[in-house]
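Below: the structure, in structure tokens.
Here the complex is missing one protein chain, while the rest keep their positions.
The chains carry the letters A, B and C, assigned in the order they are written, with residues numbered from 1 in each.
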Amino acid sequence: MDGVNPTDKSSTIPLQHQMEIRVRYKETDAQGHVHHSNYLNYFEVARTEMLRTSGKSYRDLEAEGVMLVVVKATCHYKRGAKYDDLLTLDTRLVKAKGTRITHRYEIRNEQGIVCIGETVVAAVDRDGRVKRLPKWLRVEVSET
Amino acid sequence: MDGVNPTDKSSTIPLQHQMEIRVRYKETDAQGHVHHSNYLNYFEVARTEMLRTSGKSYRDLEAEGVMLVVVKATCHYKRGAKYDDLLTLDTRLVKAKGTRITHRYEIRNEQGIVCIGETVVAAVDRDGRVKRLPKWLRVEVSET
Amino acid sequence: MDGVNPTDKSSTIPLQHQMEIRVRYKETDAQGHVHHSNYLNYFEVARTEMLRTSGKSYRDLEAEGVMLVVVKATCHYKRGAKYDDLLTLDTRLVKAKGTRITHRYEIRNEQGIVCIGETVVAAVDRDGRVKRLPKWLRVEVSET
Partner (left out) sequence: MDGVNPTDKSSTIPLQHQMEIRVRYKETDAQGHVHHSNYLNYFEVARTEMLRTSGKSYRDLEAEGVMLVVVKATCHYKRGAKYDDLLTLDTRLVKAKGTRITHRYEIRNEQGIVCIGETVVAAVDRDGRVKRLPKWLRVEVSET
């Protein structure tokens, strides 16, 4: 987080974030569990709320002409979450340099780990051209 | 496209349309049936494919600055469709005058009628202001 | 709410409910607004949370063999909600007698009313046969 002005509220990028999501009926499928594609949405909601705690929302970011597009997503499914489960989402910022941000996620329900995932998003301008992350979004994290 | 040329293929608005849709796993829910909200998507797919048979796609329409937004939707659910059901969608153009188009839909699976619905879409410009339907989209239909 | 035992926590059916829902990216479409089908999901989330305040969740209800299936849904769309809007959902129980429950909904964002809707759900058993609502779910409401 180079050159950060400590009085600039928008520059405090959190490295960890936790939130809860209640599983909706629409998100389940006929096997009785959350359809596997929905976890990518949960990851996105977690990224969004994590960014919001920095003082700037993703909507603000888009208004400034910085779009973040997903360039890679991976998910390992361990256990099926069910309708009305209150899921705990733990999100960790792994890397944010150059044009890309990497997050890792762990989702748990009462029985244990539901899934573990990772996404890479890239910054692009309104015309879809890759651009460097704004300085306040860049973070040096010692990777694990 | 005012002053329709009767030989212009794009001006032939079909009044009826039939198509099939295969139910996807993602569209089912934990009760084992298609989640009720998905029928609105099926209706939209049917409207789109019905318009395409007129020689102009909805994408073309948007490119010309005519957006269609849904202003009302109703659905009566009769029977739960299941994963992998091959649904038959019958769509009927009920009215298309002024700024609005009304469609009615009937969806069936092998067991019988799944649902019956109606939507009203309105034409708006790129700024969301209501505008008259292009002439070739207007149809006089004797209402039932 | 006939024959209610005032000490029975589960019998206090609320007639009104308010909650907030944050619009997710996945729920928007290329026109830049929430896709119209998603409001049916929001209505369902509101019904679920309204029921939860009665002391019994819909999941509990299903565990007791009472499934609620949507038999009719209507929505009037007034204004497009956008990504990250914090929507206010007001839900009102209109009728709950015999086998059916009717709810009315109003969703607002900062600009005003987004949509107004109504759903009718019917109670069925695990085999899909219509059954009377459990006594504690029935409510006499003077209809508006």
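Assume contacts are C-beta pairs under 8 Å (C-beta built on N, C-alpha and C of every residue); 3 or more make two chains touch, one makes a residue touch a chain.
Just so you know, these numbers come straight off a predicted model, no measurement behind them.
Where chain C meets the chain that is not shown, the touching residues are 25-26, 28-30, 32-33, 35, 37, 82-83.
Interface with the hidden chain, as seen from chain A, comprises residues 31, 36-38, 40-41, 44, 67, 69-77, 80, 128. Interface residues of chain B facing the missing partner chain: 24-26, 41, 44-45, 48, 57-59, 83-84.
Following the convention adopted for this analysis, only the chains that are shown with their structure count from here on.
Centroid to centroid, with C-alpha atoms defining each point, chain A and chain C lie 29 Å apart. Residues of chain C in contact with two or more other chains: 41, 44.
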